[in-house]
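Every protein chain except one is present and positioned as in the full complex.
Chain naming follows the written order as A and B, and within any one chain the residues start at number 1.
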Amino acid sequence: MNRTLLSIRELSVRYSTPDGIVPAVNDFSLDLQAGECVGIVGESGAGKSQSFLAVMGLLPGNATVGGTATLGSESLLGCGIDALNRLRGARIAMIFQDPMTSLTPHMRVGEQIAESLVLHKGLSQTDAMARALDLLQQVQVTDARRRLHQYPHELSGGMRQRVMIAVALACDPEVLIADEPTTALDVTVQAQILSLLAELKRERRMGLVLVTHDLGVVAGVADRVLVMYGGRVVESGAVGEMLVSPRHPYTRALLRSMPRIDDDRTAPLTAIPGQPPSPAKLPSGCAFHPRCAGADAACRDQLPAMLEGRTRAACHHPEGAS
Amino acid sequence: MTDNAHRGFWGDAWRRLARNRAAIIAAIVILLVTLVAFAGPAFSPHAFDAIDWDNMAVAPGGPNDHWLGTDRLGRDLYVRTLQGVQISLQIGLLATLVSLCIGVAWGATAGYLGGKIDEVMMRIVDVLYSLPYIFIVIILSTLFDRGNVYVLFLAIGAVGWLTMARIVRGQTMSLRRREFIEAAVAGGVSTPAILLRHIVPNVVGPVIIYATLTIPQMILFESFLSFLGLGVQEPQASLGSLINEGAQEMESAAWLLLVPASFLVTLLTCFNFLGDGLRDALDPRDR
Partner (left out) sequence: MNLLELQNLKVWFDVREGWRGRRALRAVDGVDLVLREGEALGIVGESGCGKSTLARAVLRLVPATTGRILWLGRAIEATSVAEMRPLRRGLQIVFQDPLASLDPRMTVGEIVAEPLRVHAPELDRAARRAAVVDMLARVGLPAESVNRYPHEFSGGQCQRIGIARAMVLRPKLLVCDEPVSALDVSIQAQIVNLLLELKREFGTSILFVSHNLAVVRRLCERVLVLYLGKPMELAETDDLYARPRHPYTRALLDAVPLPDPALQPARLNATLGGELPSPLAPPSGCVFRTRCPRAIDACASTVPEMREFADQSSGQARSIACLRAEEF
């Protein structure tokens, strides 16, 4: 019943820089099912955006991508620009954090949505504009007929994000990747957009990937969660388990260091000491070991394997760390 | 923290510059040419204005000690060319220095203070821009004794500051909105102190780049003036005046044109390469 839409296996991204090879992503694997939402959580340098930019073929020239990524039977990596352009926008689409820079400032909103339809579905301009109007209404843009002819700068942040979603959904893609889609928005608008994404995912039976640093965002929409640190997945599992009783020390520490509006406000926040590593200077063994209270020699020397359990955690001592 | 501690802005920039081979080679060539220009004439027994009646309009490579030949008046081209390089370099550097000082002060003040003061100051620049500088230089050189080289420097520099002022003003205006300037204001730092300690060090990058690219412009400008007969006067020689003489003798004594021209072209090219290299090195990529 639930087919796998997107299959990523052992994806790696390496950058060639004057200072040497920088590994941004290592051994990233994911199977995305239809109608499922997977949340990818991590801080800066964790490699969450990089992984999906690699899948979409949007990385700069000095990046080398390894591993496989297939959309159904078609490969997304190493397939040549023509094949990639047939898939991008039509079967797999991506939306980004800042709609102001992702939308073309000198093109009207309607035209931008229509562009994808004309390109991939061969619709005439008139038909494409009619469909664009329909899409704007689907993403709950008020006064859609007027908005169709406006420029991006005339719209608010929330509206622009909706337009970007409309552009992405124009050709009914199977997979939508949302890279920090609400980070730049006000919290009330964020709730509206997330609610919209959840609804669209349900209606269209799409696979939705939600990349974010906010565990609250993930809790509302995702079915599964992958936590990344230092370019690797350190824990993955069902959202219920991951946010209530995770096994990896990093996930646990992250949850403890986040203030909530419903916890004991006088209790001190347990901050994680140190800072997230930059990909150019990853610690040996487990990348989290310098900041982990329960780290020992094995953590320093050996990269931990994924251990099965309630959640899958890449740790030598899962759940044992305090 | 890192193993490249205290790298700072300049260290970083130097590293980037060092990797740019064209720029490094250009810098070395400029240094060599400067060295030769100032030390070179000592090796030749001839003075720059000494007339050698026996060796007039002699081509280089002849059986005499005029290594680069002589001109129509029998003056040694080697020494004259090197003197020309000296003067051209001095003019270029001095004029650039003058335009830098005036331009930075003017532009930083206008850009930082903004409002009416900025408008007035920049309208003055606009007006001065529209004046034909050739006429100004002609007037200046007739007011002072012709060929007073230093007046020439100042005149050229005084005209060259306009673009520098515009560039510095633009940089200052974008800096003014940066948060560290706001922090300084919030900290109670006085306006002159902000200009001196925060604005100027942060515009130094573009200023250096532009200055390095201005030097060849100044040299060229002086050459142009000399070509018109308004630059250095006989018997002094600048690259421009030598090229002027050489152009007149092009058909019969080609070396008179080729020697100073190659020096000029070399210098200009090297300064441009260096300027480009500096721009890449000093340009903050992700800041």
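Keep this in mind: contacts are C-beta pairs under 8 Å (C-beta built on N, C-alpha and C of every residue); 3 or more make two chains touch, one makes a residue touch a chain.
Since we're looking at a predicted model, the values are computed, not measured.
For the chain that does not appear, the touching partners among the shown chains are A, B. Check B:22, B:36, B:122 or B:184 against the missing chain and you find that the one touching it is B:184. Residue A:262 is the one among A:19, A:82, A:262 or A:308 that touches the chain missing from this view. The omitted chain makes contact with just one of the residues A:171, A:254, A:295 or A:313: A:254.
Among A:31, A:98, A:127 or A:214, the one in contact with the hidden chain is A:214.
The missing chain lies against chain A, touching residues 43-44, 142, 156-159, 186-192, 194-195, 198, 213-221, 239-240, 243-244, 253-255, 257-262, 265, 268-273, 275-276. In the full complex, chain B contacts the hidden chain through residues 1-2, 5-9, 178-180, 182-190, 193, 197-198, 201-202, 204, 284, 287.
To be clear about the criterion, only the chains that are shown with their structure count from here on.
Between chain A and chain B the centroid-to-centroid distance comes to 53 Å (mean Cα coordinates, whole Å).
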